[in-house]
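Structure provided below as structure tokens; questions to follow.
Of the protein chains in this complex, one is absent; all others appear in place.
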Amino acid sequence: MSVKDNAVPAKVLVTKIGLDGHDRGSRVVAAYLRDAGMEVIYTGPWQRIPAVVALTQEEDVDVVGISSLATDHLIVPKLVRALEEAGLAHVRVVVGGIVPDDEVATLQERGVSKVFHPGSSREEIVATVQRLAQEARRERPEI
Amino acid sequence: MSAKAKSAQLRLPGFDSAQATWQTEYTSHMRDDPPVHNRSGIEIKPLYTPDNWDSARYMEELGFPGAAPMTRGIYPSMHRGRTWTQRQLIGYGTPKDYNRRLRKLMDTGVTAVSLIPCNSVYRGYDADEVDTELLGTCGAVVNTVDDMLACLDQIPIDRVSTAMNDPLPFTLLAFVLGAAKRRNIPWTKITGTSNQSDYISHFVANHMFLRLSLPGNRRVLVDEVGFCQQHVPNWNPVSIVGQHMQQAGATPAQAMAFALCTAIQFTSDCIERGMQPRDFLPRFTFFFDISLSFFEEIAKFRAGRRIWGRIVRERFKVDFDRAFRFKFHSQTSGADLTRQQPLNNIARVAVQAMAGIFGGTQSLHTDAYDEVLTTPTEEPSRIAINTQNILRDEAHLTDVIDPLGGSYYVETLTNQMEEEIEAVVAQIDALGGMYRAVEAGAVQRMIGEGALAFQERIESGAQKVVGVNAYRIDESAHAGPASQRPESGSMEAYLESLQTYKSSRSRSRVQAALSDLQRACNTPEKNVFEQVVNAAVAGLTHGEICACLRRELGFGQPLIIV
Partner (left out) sequence: MSDVSTAVDRLVGGDKATLARALTAVENARPQARELLAALQQHTGGAHVVGVTGAPGVGKSTLCNALIREWRARGRRVGVIAVDPSSPLTGGAVLGDRVRMHEHDEDDGVFIRSLAARSNAGGLAASTTDVITVLDAAGMDCVLVETVGTGQSEVDIARTVRSTVVVSAPGLGDDVQAIKAGILEVADVLVVNKADLPHAEQCARQLRAMLSLREVRAWQPPVIMTSAQTDQGLQDLADALQRHNDESNVEDAAHGSIAFADWPQRLLPRDRFAQHLGIELLAGGGGHASVRMRVQAEHISFNGTCHGGVTFSLADTAFGLASNSHGVVAAAIDAHITYPRAVRINDTLTASAVEESRGRRFATYRVIVTRTDGATVATFTGTVAIIGDKQNRDSQK
């Protein structure tokens, strides 16, 4: 799974928005992505949406991963819109955590690329994020 | 151990030769026998005998229920006399929504009020300060004394215990006291617990706090203990939470150790403020996670009782049994539940609940099987309560006190867990105690490593999880339960009523209470919590009180260790 020497590592932001603070999941995922050779920007919980947008832009990340355990996924569509408005439509957004089935479709319609449920394997998470990062790179202007 | 083992063999003719025969046969039956470890890292043998634990140590290690060393339980009659409190944590929507649900649950056998507030409350904000989409989705929105009156409408709070998930600065308790005042109920009749009062567990594990600085948190907690001692004597002001640590990744032994170290810290802080441990310790309670590691959890609770008794007697020199009774609430672990084949969670919760019961819990929350899919819905919540009813009334688990006591395995494991827990306590002591260890990030680091190590075991298949890495089925056709979200109309109506509330208050009264609160924050001899209660009674909202504390006592961020 590791990246070849001369390849540029995928850059991923792992963060939490909204009100909840449980971060077990996001820490484990951050470690998975790191061990797969990616560069992970990790923040604590409670990020405001404008801060996540600024961070996404400054760090020029390919994928934003939002961990949501307690309904914070309900404001992810706002984040997706804010990223688009900031000219960051190429950035892929994924959500991991507890998302009821009937709300998964809503998230995907609003631009979330993938929702990972509890029990998702390391392999699946790493492969999906890797693929989405490549897609984002292709769509993004060089400079 | 060898001296004691010898004495067992002396009393038991034929022990050695029978053991040797068994050992040979066991080895020939087992082609492959990799070592087994529990979650705390203790190696588990295939068989336990008097070689491992000898009943000659009975008085020293077990004794009788209700007396030191408390291993078998903190009350003489334990569950034979009075079973645990069925405390089903609920919270949802507006105060009215909550009241409706609470009354329904009380009809099904729930014997105490419990309240989970909305995450906005945990974080120290009023409903009008956060994203409306999130309001009431994880707990009830409670911002004022009026809200609390609505939550507790028709509930006899002078007779039933009203435990609240009441994070610092304990505004929910303040609102209950305000509600009692309006209903002419004396505060001495109010019973219950400020659950989630343990700011340390919030700071290191689940980060559900109001972003108050650590020193600020420390001050308010001690003040609340002092206030309750004087004015609300039947309220448990402190619940020390090992549960958050274990849910975040600490092993059962670590979680128990962290909780004990936190209790040591709080006790020392209260003593420093001039309080007598003999007076306040009887009101200290604990809250733990119960994982699926059945025997390990039972041993954890038995060992914890023993160590806490020793700490109170030896460190704090209090030899008064009410002061070292290790009273705890426990909750089945949500981290062990699976989204795959969710009905399997009912079996998991039953086993976890049994571990809690055999561990001697005073109060129990069983998770609804859909907790991993959504905020728990009605039917799964009912099944969760009935799981407790079945274990008690149909399975007769409560006929005998500490029924696993004397098991060679359970006693050996209890001793080993005790050693493991003591080792972590020594580590924290060496760092200068829990407060310092948390400031330095040491506890956070241990928890993070634990979470990763456990996930590693699942990924490698060393830890089987049914439906996740074993016995999987194609579930693409199964849809989970539909999510329940508060009706947007009722939340809008609530927000409007909050506006009306804010604008119709007596401005001078609010202003006076706010300045009193400010002054108390900046005067070390004053009791901050007393002014929190006064502010709530005077009409201040939760968010206003929290904002004032943040301003006066300092802003705080959780320390993120990566």
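When the chains are written out, they are named A and B in that same order, and each has its own residue count from 1.
By our rule, contacts are C-beta pairs under 8 Å (C-beta built on N, C-alpha and C of every residue); 3 or more make two chains touch, one makes a residue touch a chain.
What you see is a predicted model, and the numbers here were worked out from it, not measured in a lab.
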Where chain A meets the left-out chain, the residues are 2-3, 5, 8-9, 30-31, 33-44, 47-48, 50-51, 54-55, 57-60, 86-87, 140-143
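Everything that follows uses one rule, which is that only the chains that are shown with their structure count from here on.
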In angstrom, rounded to a whole number, how far apart do the mean CA points of chain A and chain B lie?
31
Could you please specify the touching residues of chain B with respect to chain A in the complex?
119-120, 122-123, 130-131, 133-134, 137-138, 202, 206-209, 211, 247-249, 335, 338-340, 372-375, 448, 451-452, 455, 459, 465, 467-469, 479-483, 485, 557-558, 560, 562
Listed in rising order, the residues of chain A that touch chain B in the complex are 18-24, 27-28, 30-31, 42-46, 70-72, 74-75, 78, 98, 100-103, 117-119, 121-122
